[in-house]
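Sending over a structure as structure tokens; questions will come in a sec.
Removed: one protein chain of the complex. Kept in place: all other protein chains.
Let's turn to subunit A:
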Amino acid sequence: MLLVEELSYAYRTQEGANCPALMNVSLQIQPGERVAIVGANGSGKSTLVKHLNGLIVPQKGKVMVDGYCTSDPQQRAQVRRTVGMVFQNPDNQIVAPTVEDDVAFGPENLGLPVDMIKQRVHTALQAVDLLGARLRPVHALSGGQKQRLAIAGALAMEPRYLILDEATSMVDPEGKKEILQVLRQLQARKIMALIQITHDMQEAAEAERIIVMGQQHVLSETTPERLFQQPQLLQQAGLTQPPVISLADRLRRRNVPVPETVQTMKELVDCLCQLRSVN
């Protein structure tokens, strides 16, 4: 379990002022869970997740990762091995000259046998569809390919929790769907938890649970169904409805009686067909 207790953190500006990023945040994430973290730019999402694998340690409060304390330098290696993290900007995460070497870098540092490293690299590159590019120099990859590579690097460490911080923003929609499908299979088999920071509300709607950040606090911990029927909360948090729910809403406003329980494209299609047949 990832356990965050009364966590507060402030950045120090160049002028020496304190700029609060998180204020008294408490939450839990279970193994095998699929959680979306949403909120406006600057609401504290990235600062929060950087605490979850010890990239930042709490100034106040504590963060525990499967029982290991991120503030204890002795336990940090175990924390990092347990929680994988992929950021938006892949250039900051690439360490080796070729695709294959880059993915092997993490497992090599774990001191694994060569065969096992090769196996992990192969599986990870397959998951993000980069096997064909495994010998390519990293600088020759496009932005989206670099993001795929960064995800492969994290997967090769076989983390118990994988955190994606806008990590597929530059991948094309079809590619994104494929990558997320692989990651969701790992999550569905409870091999790892999948924690996504995303601005894509449709993606967030597919999570089991949503954590809404705003003004350095947790504004709400809820389910997608509940969140997207709360216009005031969405407005306050800088969010919008996911496209399908928005379509259903607009149809309602034009007197098509689509029930508020409709969440997915399939449900919307079925409901409209039913309305048409009774018409």
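In this section, contacts are C-beta pairs under 8 Å (C-beta built on N, C-alpha and C of every residue); 3 or more make two chains touch, one makes a residue touch a chain; residues count from 1.
Note that contacts and distances are computed from a predicted model.
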Practice task
Have a look at "DNA ligase (ATP)", "Imidazole glycerol phosphate synthase subunit HisH", "Energy-coupling factor transporter ATP-binding protein EcfA2" or "Acetyl-coenzyme A carboxylase carboxyl transferase subunit alpha" and point out the UniProt protein name belonging to the hidden chain.
Solution key: "Energy-coupling factor transporter ATP-binding protein EcfA2"
Handout entry: Among A:85, A:127 or A:201, the residue in touch with the chain that has been omitted
Key = A:201
Exercise for the section: Extract the touching residues of subunit A with respect to the undisplayed chain. Expected result: 13-14, 39-42, 88-89, 137, 140-145, 147-148, 166, 169-177, 199, 201-202, 238-240, 243-244, 247, 250-251, 254-257, 265, 268-269, 272-273, 275-276, 278-279
